[in-house]
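Please find one structure pasted underneath; my questions will follow.
The complex appears here without one of its protein chains, the remainder shown in place.
As written, the chains take the letters A, B and C, and residue 1 is the first residue of each chain.
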């Protein structure tokens, strides 16, 4: 089996850490057992571009248990854990990834993963899907799965322009992904990443969050929970109103820029914090991104603008601006919870990866009836994942009585009767 | 003009209070000006069953400004403000409502409001709609608008059973209603109602919320904000998981019953807290409902069960149970924020009533193209309301640059490019 | 027995409400039983100036059970509950108070209460103590008890100027008063009072709190809990830093004035919000006070300044300013939780009134050994109250093991051993 990783000798430590993650992924463990018994992927080839973390290893394990042949490359050059790569290779997965690889290697590794001639691609940012569509003649892919807001946006754009060639399930949009991983996961790992990168005090800091989608509200909620004073910027009126009534101040970025001490972007959009904003900021301002791509803070613009720079801590670069002030970019503007921390905790990845695993089975069963387009995760899958998770947590729901079931359909009963 | 109210001499005080509400309803004020200029309802007759509060008076004023003839009855016997009724009659609205009226009067007043032969009904719990459908031959209604979860559930049941005779716009389901009125409005007025009814300390109290929909999460959030320890009960797995990750304990009602000191229902379902639960409760437990109908706490069952009762405070009845313990029912189990407090603040009603007002105009324009069924508020209306509100608050949004607009459609740009 | 109350026929309703309060005052109930058994106040006369609420009635009942003869007048003209007065008279307490009495009656009632020739005065704002010291020749008082920050400040000023004639126990300063009643009690009842007086939406409102003492931080915490954006003003650097690190913005009042929608004072100081601030405020600003005296918002200055006024709701007066804007004063600037709501909940008054009851016994035992001055509640009393409260709540503490007790005194054990 071909592969390209940093150091195979890290396999044992990688496996130990994968086991720790697996402890917190009871839903995926149960699905792995099902797959092992039923072998739904016998003879199937899957190429996956994912953050190569301990949790991803558990997902890949489930696919493998179900009979799939899997090739894996990274979805972000900085989020690869070399020890996890080693453990996966040890278990027979063709991994192509090095932590911190340059863009050339990153791109080459994608090509190598696609060399498996996959029937299904599992994507995290739609980079694989984009390659497949740039050279469609080379591949015969039946279906794809996409995990992020940014990637779904790309797939939707492809569908609108009628160039998308196969059905893509948008795991990102399912409640068990969006409400949980985006909100609670990104909320926590953004705080975690900022603390690891800087060790600054959050209590009392003025903390600007760009975007009040599920990620943004998770970040805002947790920043407040750590004692920060949070300012939100938005382009959507309803979300802005929600932010206000959640007790946050809402300002456009050019008004927030001079006030903030810490800035985090979570928008799915490019150039959210850019040259005109950098120049308004206080000396010492800290810049981080929690969106999928490294374009939300205009890092290229920042480098252009800067009169000097220094790597002060592992994940923090100081940029001196023409006005003499210094700003501090974290994790090179890549998503901070991946770059400086360890991404979403296993307990949350359990949900979205369970969606991924079950959607993979669904797509192999259903691809023939699905025209090219972006599809939601079937709601039965989503509900099943939530129910399995609650059961694993030992939490009990109420159930409707016969009378209550009847009441649901009884429109005749109201105040006046 | 016929009408039936408690005391017309209360009009001046009512008008003063309506003016206070209008101060906090800038969106509806602007719509009123538009309607006054454009007269979209000239010659139209509208029957409305609404909580007759100062905010409702501002809505009715907007319809009247637009040229409509309006007849108004109550949607809850306890939420009527007699001074508001008086002020409305003074301004030429045919009001049929007395605070605290009995069910016979309540029902008769509905019939009187319908005597106007409305072309459109505005409903809050679907009681008017139900009457219209029980004697369809008597009325020729073109369209309806429904404001509550409970009422939409009824209308949907009618549509499923194919008995619904006209299009109904579900204002309840629009973001500016559900996210705002249900969450922030019910959240605040439930706390307010409980405090007015009891003056108990919330800090440190064990507070059980049945239902983690938009109302339930608003109540849970505010109860925690007042220092309570909150337990949530749910029937839906995804919502239960959200409640857990928001930091609440989730238990089925029969396990929450012995722990709670204060219980609030917000489910849209009947019999959520019932005989079997009453008997498990601690001495001193307090019971309130924030769902639309007074069936969520089984008040009939409670009265049956009780060996004695006493009205201890204006909105609090003590029931002695066979086991010797006492429980305290607030506002007779009717929605507590209406019964013991003053419903949602004007600043929120501004949103949902702006939706109502604009949906009314929309329905008179569009009813012919709409088959019987339950419809969402058109998203343009919803967005316009949010934008108007932000503008009134003086809050600015960011706007997308040309580059950003282009980026939205550029699927080719990713990590690998 | 002489008395002067509004309407004795209200006694039954008053007693029912007193019973409801007593349910939430288990500590005072237990102390009442002790006093009834031990009769520590046999032959003693006590004059009390207190907010005449249901909770006060339970305290007075404890003193009476212990054998005391009690005369009671109000400590605030607006906080008197006439039905409670009636119930107390029915039980043999000489009450002199009418809800809403004018200052002449208020002062006359104090004199009437003092006519009992008390050996101990129980004060709430130090008004009785001040009268006693203005005509010291008329009275022979052994000791006093003072409940509020404002009153303790007065007593301390008297002690500094060496005019204080007897020992005064400052219940206000004891942990079970300050941490609980001031923080959780004032926090809740301020929110409650504002909602009853206005029904405005707190979510998203800019809420200015003057003072970050125990009251101020309780108010700030609860205002945030209801969704407001809170700004704090302070004169003390350490408190200001705490407010910042608790996530609040800190501004001087002249900078907060143009930003706030709701203002609450809790400082113990006069003229905190005054003419210069009123003129900076937005149209619609709401003004309330939660300090003991009605001097924190300069109401006299506001009335002088105003070009017109109107009583819009029961506890809200509109003032039109020379600049055409309107501001809204709640409860005439008297402490809003008393004026518009029902003061601190019984569950908290249980703590400070238990301190009062036990301090009364302590003073009758100890007054001879105490020189004139302001004294803390003995810490044994404070601890006993906390322990009794926890027991009533059914909460268990950990207890130190033998090894742990030894560890407390073992300075030799550290890292290096």
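We take it that a residue touches a chain if its C-beta (ideal position, glycine included) is under 8 Å from a C-beta of that chain, and two chains touch if they have at least 3 such contacts.
In this text the structure is predicted, and so the values were computed from the model without any measurement.
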| item | value |
| --- | --- |
| Options C:2, C:92 or C:252, residue touching the unrepresented chain | C:252 |
| Option from C:36, C:116, C:270 or C:370 whose C-beta touches the chain left out | C:270 |
| Residue touching the undisplayed chain, where the options are A:178, A:224 or A:292 | A:224 |
| Among C:67, C:175, C:284 or C:372, the residue in touch with the chain that has been omitted | C:175 |
| Residue in contact with the excluded chain [from C:22, C:215 or C:240] | C:240 |
| Touch criterion as defined above, residue of B:90, B:246, B:320 or B:383 at the omitted chain | B:246 |
| Interface residues of chain A (partner: the chain not displayed) | 16-17, 19-20, 23-24, 184-185, 187-188, 191-192, 195-196, 199-204, 221-222, 224-227, 284, 310, 312-313, 341-342, 344-348, 393 |
| Footprint left on chain B by the chain that the document does not show | 201, 203-204, 224, 227-229, 241, 244-249 |
| Contacts of chain C with the absent chain, listed as residue ranges | 75-77, 103, 106-107, 110, 125-127, 130-131, 134, 153-155, 157-158, 160-161, 175-176, 179-180, 183-184, 210, 233-238, 240-242, 244-245, 250-253, 255, 269-272, 293-295, 382-383, 386-387, 389-390, 393, 395-401, 403-404, 407-416 |
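Note that only the chains that are shown with their structure count from here on.
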| item | value |
| --- | --- |
| Centroid comparison with chain C (C-alpha atoms), farthest chain | A |
| Centre-to-centre distance between chain B and chain A (centres being mean Cα positions), rounded to whole Å | 37 |
| Chain A-chain C separation of Cα centroids, rounded to whole Å | 52 |
| Numbers and ranges of chain C residues touching at least 2 other chains | 201, 203-204, 224, 227 |
